[in-house]
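The complex appears here minus one protein chain, its other protein chains still in place.
Just so it is clear, A and B label the chains in written order, and each chain counts residues from 1 on its own.
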Amino acid sequence: MNSKIRNIFLADSTLVPLAAILLGLITGAIFMLAGGFDPIKAYGSLLDKVFGTSYGFGETIRQITPLIFTGLSVAFAFRTGLFNIGAEGQFIMGMLASAYVGISFDLPFIIHAPLAIIIGALAGGLWGAIAGYLKAARGVNEVITTIMLNWTALYFANFILNAFLVPQGKQNSEPVKESAIITIGWLSDMFDNARLHWGTLLALIAAVVFYILLWKTKTGFELRAVGLNPHASEYAGMNVNKNVMNAMFIGGLFAGIGGACETLGVFHYMSIMSAMPGYGMDGIAVALIGGNTPIGVVLGAILFGILSFGASGMKFGAGVPVELIRVVIASVIFFVAAHGIVRYFIKPLLARQKEES
Amino acid sequence: MEQVKTVVEMRGITKRFPGIVANDNINLVVKKGEIHALLGENGAGKSTLMNILFGLYQPEEGEILINEKVVQITNPNVANDLGIGMVHQHFMLVEPFTVTENIILGNEPKKGMKIDIESAAKEVAELSKRYKLMVDPMAKIEDISVGMQQRVEILKTLYRGADILIFDEPTAVLTPQEIHELIEILKNLVKEGKTIILITHKLKEIMAVCDKVTIIRRGRVIDSVTVADTNPDDLAAKMVGREVNFKVDKTLATPKEAILSVDKVTALGNRGVNALNQISFDVRAGEILGIAGVDGNGQSELIEALTGLRKVQEGKILLNGKEITNHTPRVISESGLSHIPEDRHKRGLVLDFSMSENMVLETYFYPEFNKGGFLNYDAIDKHAAKLIEEFDVRTPSIHTPARALSGGNQQKAIIAREVNKDPDLLIAAQPTRGLDVGAIEFIHRRLIEQRDKGKAVLLLSLELDEIMNVSDRIAVIYEGQIVGIVDPKQTTEQELGLMMSGGKTIQGGGNG
Partner (left out) sequence: MKKVFSVLSVAALSLSLVLTGCGSKAPEQGQGGQANAGGGQAAAPTAKIGMVTDVGGVNDNSFNQSAWEGLQKLQKDTGLPEDNVKYLQSTGDADYIPNLTQFVKDGWDLTWGIGFLMGDHVKKVAEENPDAKLAIIDSVVEAPNVASVLFKENEGAFLVGVVAGSMTKTNKIGFVGGIDIPVIKRFEAGFTAGVKAVKPDAQVMIVYTGAFDKPDLGKSTASQMYGSGADIVFHAAGSTGDGVFNEAKDRKSKGENVWVIGVDKDQSLTFGKEITLTSMMKRVDEAVERVSKDVMEGKWDSIKGKTINLGLAENGVGLPETSKDTVPEDVLKVVEDYKQKIIKGEIKVPEEPTK
């Protein structure tokens, strides 16, 4: 058991991200020192913010949840050879659709909440499928269409909110009906009113579904084949275009559920947005750090959630500006993306490992 | 005479990859001015050894001496500095760039801040004159033939001052004419004082140009001999480890009804002009129809049209009497057509899929593998294990990604998969390209076995030997049309060559 754990943590695929995180934290520390801040105190207060109180811990989980969804969304498309920059827009569409269902319908909880989530998921999925369709039917690069669809989603949502859901002179929509709220009351109480909701459980289930769908089903077989070699897939009789659309749709579903849970579990309303929520963009980094595997995405989201929620702790406890924590996050991404550099740093470690085995 | 300098010496080289010892204590001595062949089957470890010499891999054991001095070749730049150049099997050229631009890439002569293209072009022209490597320095790579591109690769190494040139399977991609020209080039290079190491498994070439040959089998040196003292049969036996039969044994064909009928089919090529021009022919049950032709006369487009990968503009394709024109690849495949694609990496395999997954690439949706949308991986693995055993595919495990297998074993796996579908028509496009004699023999036997079972086989190949040996009838394709169908026993290479170049048409040949 012990050696097995050791093996997991010494495996190349684990060691490199871990080393990247460490290097990122060190780089951040250097920046802090340069700015006249105490990095140990700063990281200490980051951890204190996250783990120091049950409220902080609960809120960190709240922060992690949408990142799992958007990370899965990006990773899923990536497994099919597509670069989904559009998790942001799909997330917004999920928020909007679930807000609409949550506000406008009056149903029992057992129907209302699931319905709002499903409609939110579909809205995200269809939003992704637009990019998939344009790629399949017209050959338009999905990177470009998804980026543009992000802005379209943002302004479309603001328009719908303004026109139908937000009372005159307000920034926020009406609250969703009690029956559509997925906050877990007793758990929130346990965590000192942290906004905990069923979405976290859904996110973990989504990660399992991600795995089963890709590696255990016929659909997943096709999706992976198309992602790895579209020519061979075409030769083998798979419909490449259909699979491209499927992949973007399913990716969009993940992001859409994420958006729905954010509305129904955290805010209970939707506000007119002056900027994108940012979970979709962070999802790209989460997928990258997680190596596009479901477990990796969950771990990547945890890391990201801790860093971004703990950022205000750094400000509070050590006076470090919030901008600096973004430097740390960016450094981590940089080192994960630049495997080569990381490998160079951990070369002695890898060599020793080889000798031992 | 015996005091010729040793330019390359590799001593006790050992290189391991997970699950395999690629090079096991290999010794190699190459003298100045010789053409030294490295002979071995695919996966024997020739390329690994040369990649070590070129600095792409580091050996676990052993040492390398260049010009009798021990050296550490840690990367290709070090190899370049030591005067070692490599011409890879897959060219590393930037297609939209000109010949000169490709040659100077990474080594550009500067005039101030600008690249001095003119003087570079002059130097390239001089080099190509000196070594009789005729190329147009200002032509774009995408516009010149494969043979020309290879010359650019050779010029690239010469421009960087290489004295030792490694060629990795240089003839695999060339037409017979181009092979002939390459052999002249190699002779010229030696005359100019270069030393050449040739990785190959083609005995004909070794006998034609090489001075010495080192035979490698399963990572070990079997022998190192002077070419003048050996013969092809002996070399083949040493390479494969047993006697090899060069002649294809087969009985007379007993053709029956037509399985495939191609009737006046026209299709566009990638450049939007007709690649197939009203082409018509039949393939009958129990025969192998070989299609001979110079590369680029519509062979690839013909296969794609037959398999549903390319749209047919006019005409009809019938399989077993049923029309399959412009049906989807899956419908055609399910109607009884199997296809060994000409490019196994592009079409034949998903290289990052396991062997097991690759074996069901076209059949994963069958009820035996798929229950309600979930794949039964036990059944898939069992299926793969059976095929891999039956067709002698050498892989560490059925879960190994296809990428890790040698070309010959990849091809065997594809053939296993295609034959296992029990098709009425088997299309084999360049089935032995880049393979060694052992694998070629195996594949030819399988094709004839299918024929003898009463299947129709359509063989496309650029190698005339193969077409002549294996086919029961030979159709010659020229500019998207069949210009004649001949009996291999009653024709000669000369006659076929004439037809392939459009010099002769046999009227009414369509009936065979």
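We adopt the following convention: a residue touches a chain if its C-beta (ideal position, glycine included) is under 8 Å from a C-beta of that chain, and two chains touch if they have at least 3 such contacts.
In this text, all values refer to a predicted model and were calculated from it rather than measured experimentally.
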Across the complex, visible chains touched by the hidden chain are A
Per the whole complex, from A:Phe37, A:Phe249 or A:Phe309 the residue touching the absent chain is A:Phe309
Of A:Ser104, A:Asn172 or A:Asn239, the residue touching the omitted chain is A:Asn172
Contact residues on subunit A toward the hidden chain run 1, 4-5, 8, 49, 51-57, 59, 62-63, 169-172, 192-193, 195, 262, 266-267, 269, 271-272, 274-275, 277-278, 295, 309, 312-313, 315-316, 322
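We adopt the following convention: only the chains that are shown with their structure count from here on.
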Between subunit A and subunit B, the Cα-mean centres are separated in Å by 45
Interface with subunit B, subunit A side, in the complex: residues 216-219, 221, 224-225, 228-229, 231-239
In the complex, subunit B touches subunit A at residues 307, 309, 328-331, 333-334, 339, 341, 346-353, 357, 361-362, 364-365, 370, 373-375, 377
